[in-house]
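Encoded as structure tokens, here's the structure I'll be asking about.
Missing here: one protein chain of the complex. Every other protein chain is in place.
Order as written gives the chain letters A, B, C and D; numbering starts at 1 within each chain.
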Amino acid sequence: MKNSLLTIALLSGLSTATASTAIAEDLLIGGTLSLTGVQAPLDEPGFRGAQVAVKYLNDNGGLLGRQVVFSNIDGKSDPVTVGNAAVQLFDRGAELMVAPCDFDFGGPAGREAQSSGIVGISTCASDPLYSSWSLGDKQFTLSMWNTTMGATAAEYAYNEREWKTAYVVTDQFIAYTKSLSKYFVEHFDAIGGEILLEDTYTNGDNDFSAQISRLQALGQKPDVIFISSYGTDVGVIVRALREIGIDSPVIGGDAYDDPALHENLGETFGNDIYFVTHTWMGPEAGPEMPTFLQLYEEMYGVEPDTSFVATGWDTIMLMAKAVEIAGTTDGTAVAAALEENTFELLTGSLGYSDAASGHAPDKAAMLVELKGGQPVPLGWRLPANPPAP
Amino acid sequence: MIEITNLDVRYGAIRAIKDVSLNVQQGELVTVLGANGAGKSTLMLTIAGALKAAGGKITFDGRDVTAATPEKMVRYGIAMVPETRDVFPDLTVVENLRLGAYLHRSDKAGVMADMEKVKDLFPRLREREIQAAGTLSGGEQQMLVIARALMSRPKVLLLDEPSLGLAPTVVDQIFEMIRELKATGITILLVEQNATKALQVADRAYVMQLGEVVVQGSAEEIAGSSDLSALYLGG
Amino acid sequence: MSFLMNRHTLTVASLCGLLLMLVFISYAVDVRVFTRIATTLCINVVMVVGLQSFMGNTGILSFAHIGFMGVGAYTSALLTIPAQMRGMALPDLYPFMEGLSASPILAIFLGGIVAAVIAAAVSYPLMRLSDAAAVITSFALLVVLHTVMLHWSEVTNGPRTLFGLPAITSLPLTAIVAAGAIAVALMFKESRLGILARATRDDETAARAMGINTPRVRWLAFILSALLAGIGGGLWGHFVGSFSPKAFYLKETFVILGMLVIGGPGTITGAVLGVFIVTAAFESLRTLEVVLNSAQIFSGQVVGVTEIVLAFSMIAVLALRPGGLVPTREIGDAIVGLIRKRKG
Amino acid sequence: MTELIQFVIDVLALGGAYALMALGLVIVYGILKLVNFAYGELIMVAGYTLFLMDGTGLPWLVMAAVAVLMSIFFGVATDYVAFRPVRAKSVTAVLITSFAFSTILQNAALLFISPRARNIPLPDVFSTTVTIGGAVTPLRNLLTIAATIVMLTLFTWLMRRSILGIAMRAAATNFTMARMLGVPANLIISSAFAISGLLAGVVSLFWLGRIGSVVPGIGLEPLLVAFIATVIGGMRSVPGAVLGGFLLALIDTSLNHILPQDLLKFRDAFTFSFVILILLWKPDGLIKGPASGQRT
Partner (left out) sequence: MQADIPTTALLASNITVEFAGLRALDGVTIVINPGEILGLIGPNGSGKTTLINAITGQVPLATGQVTVAGDVMPLSAPRTVALSGVGRTFQIVRLFDQLTVSENVETAALAKGIKRKDARKIATEILQEFGMLSRAETIAANLNYGDKRRVEIARALAATPKFLLLDEPAAGMNESESQMLCKQLLELPKQRNLGILIIDHDMPLISRLCDRVHVIASGKTIAAGLIENVRKDPAVIEAYLGSSARQDA
């Protein structure tokens, strides 16, 4: 019994060992994007976008003359699994790491990449915690930080629409949801708006009645409602508000950029909702977008339905451009290339500050409106003076 | 009608019934006597299908029913009135009776008629029909379980210690009813500790001791034999 | 000679031998993934053997075990996250806790002690209950612990990922702790308390009629079980480096419970074997998942196969072999029995 | 006044859903004295059935009926897969197998459908808002209350008047005796699971209607709710379960209004501590169920 057990253990060890001997000429990019769980709506489109980019690179001669292999192990929206998956990928010889969205899930991959001396880029982590300060000098995020995202929302509300009072709901779920509210509140306050009430919500509660009763107790209807939440819960909250007759405009961050959410809200509830996100999947977004749209449709047969597919493409292309500049995949050299250059991407132009100042991304945001359950682009925005992290 | 041959029943390692053979003919009232621990109730539960036999054979109307489930036995026409007097305490008297007629649930008119019949037989139950069975007195509960058993239109009624724990006057009433039941032609197997009473109504009797049948014969023979007290209280 | 013949020594020796072999193989193979699996396995040994101390000896199903793992992990985290990281990792931390610090090894054990203290404080009255009521209260206790971890931002950083634990957990360390857990659990099982606990498990009424203080005996078993869970949690925390309260909830409960139920809750041998078997099965299935994924048989990604297989195995084991694979006899007993048979 | 009306509607709608959930758990517990940990997954099953039928063009009521049927089917399947093989062995074993079955269903949903939230079709009336005495409330809330009344009436009729209901009540107190009257044991148990599934199916329509989508883990909350409600109301008492459901809704809604935000997030911790205390005080729950029948 004992022997057969050990044999099994040994065999499973060996099988992973053989799998790890990748063909030396290929350039392996590891990914720990979550294809399942709460994170999937953000990561899975990124995964699709990344595959388009890899095919594009390989069709055009690869990278540094080597074919690119992108291997993603499902991070299952679980920080622990993400960390394990990252280690497994480095054992297989991954030279670059595509980390999942958000600090909570992307962080473990970033930390493992850093300890292996490898450059890791998160497709869409926007919390300023996702920085060289917390993860190390070889870690970057493709996304703008929440400072920009929150400030963009605040400026749009106050400056462009003259909504003077706001009610803010913060999902306590992850660093992203908390800091997005924080920077919105900070900036809205700074430019002259008034926060009527800040309330909290916990992801998965599916019950918004307590918050509604507190909002109603205010006796004043807010000009705008800022909801920082995640996944289907955004839909739950908006439904609950609308059902009870609160029709103030709702504004939020890139978590709203999810077709499932738009469908969930539908024609009835999907109105007067605005969100700040990475880009717009239409030719009006930028010069390279039509090419990408065409490649994407060739690969999947459908049009992309969220801007998160662009984050996947951009992450791979950003890596490729930096590696070309550096001439190697060595962590230090690639990191330097990223720090010193500005890159034109589907999600706008992007430059980083140096490691000492956190690898803060310098990037514009796209504003989108939801009308009758359909997203409509409002254009690029760059807040004049975003709050400091 | 019931033919038991070489029956063995075990609780784990205990042989509660050892090699018991017994028969009951149509229309007969047969009583099984014996002190407690003799295995009488075990015998009844085994016939009713609630316990499994370890050996031997039980046939009913010529059909082998040794391994039949309790549900099956009722269907075949054997109704059991256990000594624990299991009324469903939260159900009303009528609900208890309706459940007794579970097998005939599609025959609504027939069940209504049966219900009237048993209420005639036990007028006390008519008085209490919408009362929860748990609130009845011990004697009334005993009537209810017998009445409920009758609702299944049994060919054979298994009565396990119907006098247990009842006041003497109530015991007399119960035995009066058993006599009346017998007059209707139903076959009855009666287990009793109260030998005197049982022998007064029975046609034949078996006496069990520590899991075995030690004496059998007609009610008169058994009643006449002087060692009955010895069997119960030792000699 | 008589020392070697002691069945308990033999049990501990055999089970530790299994762990030693695991360490040895992992060094021989020298693949990081294998080492990680082996390390996780050893941590699971601590967890499952801990659960066995309570469930096996008292016969009461406990859902709360994994909650105490969380307590241990968070305690250890509070004591070891470096000062410069605390601002980011625990932004809401109570000021008086900012100065807390201990060496990781010490912190892991303190985590166990804190878990044991909390278990001791909350569980005594629960130990009066049996059957369904006992299970529901342990389930409720898990929900309470989970809710507190999820929302006590000042200490746990709320539902958000806590990071910055020094990654000191190595395979040798976990193997040593696992061996220690096995020895402690066996000592407890064979001690006065252990026998009394098992007596209450087999027949509560008889135990009471004998004057056994059932709640107290169960309580002590529960404390030991929480102590081991806390230590397991600390080890795990320093292994993965970052986690959130989600890591200590139903899914993980299910895995730990599955390992124990399949192996056999009645014996420590069963508990350890359960961990090995389920881990081996899990890793093979995970490989299968990868294969299925690349074959693209299912529309999307293949996920959850491991859990489904584990669940069916649990049902099968409970239906066919309710005591698990090793229901009553420890491996030491079996060896002694074999030797005697050969001699006699 | 407006606030009061709002409060009452909220409590009744939430309480109705809670009561039906609790009832589904109690009906099985009453007969088998076993907790069905896979109960919440019946709600998930109904949700995914709705999702899968989206776009078939069937009238919503037909889809709802099919969803409820699926929930009933899986209720009975729970009995066959998780309970029957181990029922006679031990309480612990059944608790584990039902937990295992819940895992199977959840992961099957992960595997065969999707880990992502799926939108479910909802009738237009669910998005309608009505005003009663100045209080604005979704029509769905009123429908929930109506459905609760209908279900409770139906349930009461079934348990009081139908022979099957009487048999189930009888089996809850004394299983062997019920069998000795010709009541088939397995039929009774399967019926209990079927009714459990029916209740879960109906309640899922309203429960999921609030969210608009279904995920594999959706069943946990209803399970927890049913747990608390039954413990408050009495583990084996049918009226107790209903009362427990409404009481829990009252407590929840009141806490929402009274508790400060900082403490509100610990609400589950409070309610579950309360559950523990009740069980310690009265292991059978607050309202005593039917007498267990067996005399010593």
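We take it that a residue touches a chain if its C-beta (ideal position, glycine included) is under 8 Å from a C-beta of that chain, and two chains touch if they have at least 3 such contacts.
Quick caveat: nothing in here was measured; it's all calculated off a predicted structure.
Undergrad: Which is it among B:Leu121, B:Leu164, B:Met177 or B:Val215 that touches the chain not included here?
TA: In the complete complex, the chain left out is touched by residue B:Leu164.
Undergrad: Quick one: say which of C:Gln84, C:Ser103 or C:Ser191 touches the chain that got left out.
TA: C:Ser191
Undergrad: Identify the residue among B:Ile2, B:Ala16 or B:Val30 that touches the chain left out of the display.
TA: B:Ala16
Undergrad: I'm checking contacts with the chain that's been left out. Which of C:Asp30, C:Glu98 or C:Asp203 qualifies?
TA: Missing-chain contact among the listed residues: C:Asp203.
Undergrad: For chain C, which positions touch the chain that isn't shown here?
TA: 191-192, 195-196, 198-199, 201-203, 205-213, 266, 328
Undergrad: I need the residue numbers on chain B that touch the omitted chain, in ascending order.
TA: Residues in contact with the chain left out: 11-16, 35-38, 83, 134, 138, 161, 164-165, 168, 171, 192-198, 210, 223, 226, 228-229, 232-235.
We adopt the following convention: only the chains that are shown with their structure count from here on.
Undergrad: Which chains lie in contact with each of chain B and chain C?
TA: For chain B paired with chain C, the chains in contact with each are D, in label order.
Undergrad: Mind listing the chains that sit against chain A and also against chain B?
TA: Common contact partners of chain A and chain B, which must touch each of the two, are D.
Undergrad: When you average C-alpha coordinates per chain, which one falls nearest the overall C-alpha average? Tell me, please.
TA: Looking at where each chain's C-alpha mean falls, the closest to the middle is D.
Undergrad: Taking each chain's centre as the mean of its C-alpha atoms, give the chain farthest from chain D.
TA: B
Undergrad: Write down the chain pair with more C-beta contact pairs when A-D is set against C-D.
TA: When the contacts at A-D and C-D are counted, C-D has more.
Undergrad: Measuring from the mean C-alpha position of chain A to the mean C-alpha position of chain C, what distance in angstrom results?
TA: 35
Undergrad: Cα centroid separation between chain B and chain D, in whole Å?
TA: Inter-chain centre distance comes to 42 Å.
Undergrad: So which stretches of chain B touch two or more other chains?
TA: none
Undergrad: So which bits of chain A are touching at least two other chains?
TA: Where chain A meets two or more other chains at a single residue, that happens at 35-36, 172, 202.
Undergrad: Every pair of chains that touch: which are they?
TA: A-C, A-D, B-D, C-D
Undergrad: If you look only at chain B, which of its residues touch chain D in the complex?
TA: Checking each residue of chain B against chain D gives 48-50, 69-71, 73-75, 80, 82, 84, 86, 88-91, 95-96, 98-100, 102-103, 105, 134, 148-149, 152.
Undergrad: Which bits of chain A are touching chain D when the two form their complex?
TA: 35-37, 40-41, 44, 172, 199-200, 202, 204, 206, 209-210, 213-214, 231-232, 235-236, 239-240, 243-245, 260, 263-265, 268-269
Undergrad: Can you check the complex and tell me which residues of chain D touch chain C?
TA: 29, 33-35, 81-82, 85-86, 89-93, 95-97, 99-101, 103-104, 106-108, 110-112, 114-115, 220, 224, 227, 231, 235, 265-269, 272-273, 275-276, 279-280, 283-284
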